[in-house]
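Got a structure here, written out as structure tokens. Questions coming.
In this view, the complex is presented without one of its protein chains, the others remaining in place.
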Amino acid sequence: MNKKKIINDPIYGFITIEHEIVFDCIQLPEFQRLRRIKQLGLTSLVYPGAQHTRFQHVIGAMHLMQTAVTSLRSKEVTISEDEEIGVLLAILLHDIGHGPFSHSLEHGILTDVSHEYISSILMERINAKMDGKLNLAIQIFENKYPRKFLHQLVSSQLDMDRLDYLRRDSFYTGVSEGTVGIERIIQMLNVKDDCLIVEQKGIFSVEKFLMARRFMYWQVYLHKTSIAADRMMLNILKRAKEIISEGKTLFASPYLYFFLSRNFTQADLQKPDVLENFCNLDDSEVISAIKVWQNSEDVTLSTLCKMLINRNLLKIEIAESPFDSATIEKRRTAVCDQIGIPKEQADYFVITGKLSNNTYSTQGDTLKIGMKDGSLKELSETSEIYNLSDDNKPTIKYFITSIK
Amino acid sequence: MNKKKIINDPIYGFITIEHEIVFDCIQLPEFQRLRRIKQLGLTSLVYPGAQHTRFQHVIGAMHLMQTAVTSLRSKEVTISEDEEIGVLLAILLHDIGHGPFSHSLEHGILTDVSHEYISSILMERINAKMDGKLNLAIQIFENKYPRKFLHQLVSSQLDMDRLDYLRRDSFYTGVSEGTVGIERIIQMLNVKDDCLIVEQKGIFSVEKFLMARRFMYWQVYLHKTSIAADRMMLNILKRAKEIISEGKTLFASPYLYFFLSRNFTQADLQKPDVLENFCNLDDSEVISAIKVWQNSEDVTLSTLCKMLINRNLLKIEIAESPFDSATIEKRRTAVCDQIGIPKEQADYFVITGKLSNNTYSTQGDTLKIGMKDGSLKELSETSEIYNLSDDNKPTIKYFITSIK
Amino acid sequence: MNKKKIINDPIYGFITIEHEIVFDCIQLPEFQRLRRIKQLGLTSLVYPGAQHTRFQHVIGAMHLMQTAVTSLRSKEVTISEDEEIGVLLAILLHDIGHGPFSHSLEHGILTDVSHEYISSILMERINAKMDGKLNLAIQIFENKYPRKFLHQLVSSQLDMDRLDYLRRDSFYTGVSEGTVGIERIIQMLNVKDDCLIVEQKGIFSVEKFLMARRFMYWQVYLHKTSIAADRMMLNILKRAKEIISEGKTLFASPYLYFFLSRNFTQADLQKPDVLENFCNLDDSEVISAIKVWQNSEDVTLSTLCKMLINRNLLKIEIAESPFDSATIEKRRTAVCDQIGIPKEQADYFVITGKLSNNTYSTQGDTLKIGMKDGSLKELSETSEIYNLSDDNKPTIKYFITSIK
Partner (left out) sequence: MNKKKIINDPIYGFITIEHEIVFDCIQLPEFQRLRRIKQLGLTSLVYPGAQHTRFQHVIGAMHLMQTAVTSLRSKEVTISEDEEIGVLLAILLHDIGHGPFSHSLEHGILTDVSHEYISSILMERINAKMDGKLNLAIQIFENKYPRKFLHQLVSSQLDMDRLDYLRRDSFYTGVSEGTVGIERIIQMLNVKDDCLIVEQKGIFSVEKFLMARRFMYWQVYLHKTSIAADRMMLNILKRAKEIISEGKTLFASPYLYFFLSRNFTQADLQKPDVLENFCNLDDSEVISAIKVWQNSEDVTLSTLCKMLINRNLLKIEIAESPFDSATIEKRRTAVCDQIGIPKEQADYFVITGKLSNNTYSTQGDTLKIGMKDGSLKELSETSEIYNLSDDNKPTIKYFITSIK
């Protein structure tokens, strides 16, 4: 039967869904929700093209996984059909626990609950509904399956997740320095002793990939304006929670209000009603609420909301060393004077923090290169162009925000 | 002074904002709102990549206008700096009156108020704030300026609006058949007796453009699944208005509730409070409300909302002739039986209508070709490949929706 | 064993050679010769980028064939490994009989011997050297194999040859109107009763393909300047043959001289020494000789050679009807006066002929569309955008050349 579903992707063209169970998972409400969550959160305030969603990303990563499976099989790596479906579902669902605005709100609406943890819980919930059809996918996702390379394709220095998001974020932001030759890298992958390796002739492509990643960090992921916007949104949600905790009313959709009016721990996420509410959250109610909060009586809240909505963002400065307390104090005083808020609310505007670009680690799960003579080497031993040590000692920078 | 602003665009690369007043207009809250309105509404349910915003489109069209002005000047068409700024602002602001989900909601939240009309009102409002600096732009936009080609660059068979949206919609949907060689077309434009013409050597490019447009109509703008989603959203808003008019409560942000609880005529838009509320609307509160309405007690509303949110859309059939009343009646009865709603609500699910693809008209403002011998010809007289008459007699198709 | 050869292609990226025998054929001197024959002959005088070779084209077409085989198998069309190799070799070798400057010289150096005929002879010669390993490939190439779709993939309205050359010629000329969504078309192919069909959802892609072809005809293949250059080269070779037949000496490489000093019929090509000489011809000796002939004492020859080498081409006019004899005579007289040649040599400069663009025929081997309901239709019955009848009645144009 020839009933394959096809999805049009601006980057890869036609993406074919080869397996019925994969398509069934895409149809789930939990998955369709990812259509309403932007991959790069507020980055679109800096790069207006960055409107792409988590949905697009995971579909793309799933497509790359299919390509990788086909390529590995042509090199006589045995992958059973069950393993193929397992690794496809693992990559498809690995981000299902993301909340509104992706990374931005992991610490805004919830407190210290990672999206990976929620992904695990949601995968269990879906697995229960699907009579255990996700068992193998979950094993691979959690690295409990003996053939390690399947997990490495989902999560490692060179997994399908990264390959897709670097390519996709580069494409949509228009930052062409981040373009990666994905097809080539995938063609260069191989498996040795159940571990993922890169063939020697793929070294250049891997080096290009690492450089592209470095570029993306500084030009996109750690872009200072985008950092300022992210922190503003976190502070908006924090202030909204405070106001509600003081017993005042604030407009919000019921799903958002559920989370703003209470503090949930990681354990709470296991409760069906909490999880159900989480599955109804997406970018829309956060934006909708912030627009209404522009008119709040609370000066701090209304000021931050107006600034964010009209893209009149906090000014942000970057330095090589931490800002001293005198500098910080001066900014805090200035803010209070300027907009008339009490000193204890100054930190909603004067935000300090550090940025770290730690892209490649020469420790732990490093990249192995399969040499033509059959031996394995570390990437750092074979690299010709890229200086891995530059990645290994991460650059740390410090920032402070203030009102213009 | 070298303080030009630069915007990164995935399609054109760097876009430079050459004039301070143009940048000032981009900074306005009325304009920033366009960041939160998708260019193609619900089309992303069919083409997941179609997430691009009105903001991106008008910035892109403004960039093409800049290119066109430069190209025309190099052909010794005189364009003063005031005219340049005027035509840039006219294209930049021509879509500022769009409501949530672009075209989709023109008839959902308001009744028979065109976005062009609202654009005009908003341009006046901004002009007042800006001490009349938009006077010339408004004249060009409303075709009251004597040099007609400036208006034609904003609105005609071959304007910068269409060039950008065809290219951009093709890029983001991944429908490569719609790709247009914009740079070439712009290089082939010229002005004769203050009218916009295409030079003879550009005929191929124009023919390609018209074909691309035809492809985009059938593959994107009139895609049947997308039509179904659009109509569902219109019916959702219609039903919500009915419920509110019956005195029942329904969750909505204050801005959306303002419009759902009353019926405004075109004249009402002139009132400052109505206009102010309109300027606070965007896609987010519509989506946020629909998610909440999934739990409404009203079966019709909750059913439609669940279907739309989870992309379980109405089934749509297309035919060459209108559906007969027996067929329609059969579908209506089936729906009422299936979900248990009274007969008078059947039309919320059984929607009929027609689709028309009328892309080029050989009457009115036709495309003039400047021949090498100095004469002017109609495109229809010179075309070598494309059969314009195919466009001139529009294809009409009929549709009916039902529940699967 | 993992010893696959990879070729870098600017269009498709990495091309993998999957079978040893395919690689062996690429290594043959007969095949390597295609590296030295331009795909589009003198078209590079109009489009400087059109430097691509026959070698690149057939490697590309072979790659598309591999993709088509994989796609058809995924639709449960059975293709044995022998059939796969056969169809790959058939497409790889289908152009091996091309002479210098591809089509341009088929009638210049030889007289009325088609390149398809020489391809057949050369495939037989190679087959003999290879102990019959090309038997199946030759059967498929000559449409003697029962499963017709394999031949149709090599030669039909929608074969891998055309798909590659349209895409490639468009890419290298920079004529973007000719861009074709090859991947999509291939994904839409299927087989019914051993015939190649296109699935219904691929209609748009096929229509786009037919349009692109029409564009390429008028903008590239029948470009008037390129026609002028082609005819000049044919006349140069004709004149050189005449001069040699008169017993005068003329510089040429031994391989070229072999053909210039004698007239071979189709049957002669079967003789080993004739074939061997043919296999040593490529673009280089033709260009090298023409450069030397610029200094010939024969005015006609030297004039034509200087003009071609320095790209000072004959002027060419196009008309809807044939040029009358008075016009032609006037041009002939003018040429003789201008450069001082006898009247009987005037036609070396005053060349008349006709151009015909007959791209799609609704007779014979037409394109069949596999409808969703299982029926087969003619493309002309299902086409929505493209008017096939425009192709069916070919446009004929007439040309005349003269000296500027």
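Note that the chains are named A, B and C in the order they appear, and that numbering of residues resets to 1 at the start of each chain.
Basically, a residue touches a chain if its C-beta (ideal position, glycine included) is under 8 Å from a C-beta of that chain, and two chains touch if they have at least 3 such contacts.
Everything quoted here is computed from the prediction, not taken from an experiment.
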Problem set entry | Touch criterion as defined above, residue of C:Gln32, C:Ser80 or C:Asn143 at the omitted chain | C:Gln32
Exercise. For the full complex, which residue in B:Glu116, B:Glu183, B:Glu242 or B:Asp347 touches the chain that was left out?
Worked result: B:Glu183
Exercise. Which residue from A:Phe23, A:Trp218, A:Phe323 or A:Tyr398 sits in contact with the chain not drawn here?
Worked result: A:Trp218
For this session: Pick out the residues on chain C that sit against the missing chain.
Result: 7-11, 13, 27, 29, 32, 35-36, 44-45, 47-49, 51-53, 55-56, 59, 171-176, 251, 253-255, 280, 282-285, 287-289, 291-292, 309-311
Problem set entry | Positions on chain A where the hidden chain makes contact | 176-177, 179, 181, 184, 204-205, 208, 211, 214-215, 218-219, 384-385, 387, 390, 395
Exercise. So which bits of chain B touch the chain we can't see?
Worked result: 2, 6, 13-14, 16, 75-76, 181, 183-184, 187, 190
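Following the convention adopted for this analysis, only the chains that are shown with their structure count from here on.
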Exercise. Looking at the contacts, which chains touch chain A and chain B alike?
Worked result: C
Seminar exercise, completed: Distance in whole angstrom between the CA centres of chain A and chain B is 32
For this session: Please compute the C-alpha centroid of chain B, do the same for chain C, then give the distance between them in whole Å.
Result: 45
Seminar exercise, completed: Among chain C residues, those touching two or more other chains are 181, 184
